[in-house]
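Take this structure first; my questions come after.
FYI, not all chains are in this one, though none of them got moved.
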Amino acid sequence: MTVDSAKLIEIIEAMADKITENREYLTQLDSAIGDADHGINMSKGFRAVVGKISGMAEKDCGAILKTVGMTLVSNVGGASGPLYGTAFMRAGQAVAGKTALDFNDLISVLEAALEGIKDRGKAEKGEKTIVDALEPAVEALKMHREEGSRVALREAVEAARRGMEYTKEILARKGRASYLGERSVGHQDPGATSSYIMLEALTARLLEGKQS
Amino acid sequence: MKKLINNPEVVVEEMLQGMVAAYPQFVKKLEGFNVVVRADAPVKGKVALVSGGGSGHEPAHAGYVGKGMLDAGVAGAVFTSPTPDQIFEAIKAVDGGAGVLLIIKNYTGDVMNFQMAGEMAEMEGIKVDSVVVNDDVAVENSTYTVGRRGIAGTVFVHKIAGAKAQAGGTLEEVKVVAEKVIKNVRSMGMALTPCIVPAAGKPTFTIGEDEMEIGMGIHGEPGTTRTKLMKADEVVDHFMSKILADMPMETGDEVAVMVNGLSGTPLMELFILNRRASQILAGKGIKIYRTFVGEFMTSLEMAGASITLLKLDEELKSLLDAPADTPAFKQL
């Protein structure tokens, strides 16, 4: 697989579409254990992102990802703004100057994104956050690296989905849901869900028409 | 959704426009940003105070911008922390050369966004420091979690740190007194009804006619427990015992009391709550130095209230007494 700048922009637009489609759903998850704004904030942020990157096909992938990150930081607000913003900025740093990304680059991008989120948010797996979907995905990607991008990506998305599902069972220890204590159990984490949605959009776009 | 608005997408902008139209003697808005600063900003040589958070908590935060309190209030989307670039603009607009103190309520989003803004400002050579308010005793404090939320007690931080800055305190001195307030302030809240985030269009939770949420924050998030409706006195008894367990006090101690309405609850009920709070304090021999009853840190149209106690010493008393002149908090 190879992702050039134009393709990267398409992938990010696909993520934006999916986030917007799931605006109400994410907001509803956030009303159960948060403040009912996750979908609103994320879709507002990605709307701004789409406006910013549409003309960037001539730029390198690192610059595009950095722009996405900065746009999210300055348009989303709340917890997810700095978290996803940092994720994309770090991802951009990881592939700075590259005009095309291969599968190994993609792994670096996602690793950097995860590290960015963990640095910024200080969360570990099992605290009912974005990390619960994203970390298993990155692990799966690395574990299945040798089996090719198709298998690895499918495994990654599946791992993210399981991580997202798992957030229902655990108590929140980070973010706004942590104020609820025991009452947070039984509800799926909005941030883990938005991560899963973005990973799914990425994978779908990458595997489109791909045979093996 | 019954609201007196025009368009959910622009409630924050329109609110701030209406606010500066109302109070040009106190505040101005930064062009292109949802940031309100003192009409005379930057005040040369004075430490500047910047606070903010999601909107929907009015009069917080822009209502406390003015002489003796804040220099800037940064308004995020409803219930959403403002973004670092907004906060950065606020810092630049109010820095009078003596440094800027960021007063942050302890929410993951607020903390991260303000910190990023602070880093941006420092890169431009502005001296920035910050304090994080966490007065809500409803939330168990634990090293495994993010700790307590900041709620209505934040207004005491604005008032007292603001007075210190107005009196010429250095950034370090202002920070020290802000932290003293944070160490000595505790709050707890409850709600009778949910509220509706304009862009969401639906209540954040549903609740029965005979139920209430205890341990409510200020973002429409559910409280820590749901109970049957209690009488006003029972609510106060519960709050006071939680607060006093967390911050033990003795006969002769002095406190400031704030009975804060979340907005849907009428003043009548807030006074009924204060009646009981004052009785309990009197019973324990704790002296009430000043009381504030009103809407200081709200949660859209939610019905509910919080009680805040601030333990005072001579320094805090004199700073609390200092004059303040802002749209929402005035003291002669």
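Letters A and B name the chains as they come in the text, with residue numbers starting at 1 for each one.
The rule is simple: contacts are C-beta pairs under 8 Å (C-beta built on N, C-alpha and C of every residue); 3 or more make two chains touch, one makes a residue touch a chain.
What you see is a predicted model, and the numbers here were worked out from it, not measured in a lab.
When all copies in the structure file are included, the protein chains give the formula A x2, B x2.
Basically, only the chains that are shown with their structure count from here on.
Averaged C-alpha coordinates put the centre of chain A at 32 Å from the centre of chain B.
Against chain B, the residues of chain A that register as touching in their complex are 27, 31-37, 40-41, 44, 73-83, 120-121, 173-176, 178-181, 183. Chain B meets chain A in the complex at residues 54, 76-86, 107-109, 112-113, 116, 136, 138-140, 144-146, 149, 197, 199-200, 202, 204-205, 217, 219-222, 224-225.
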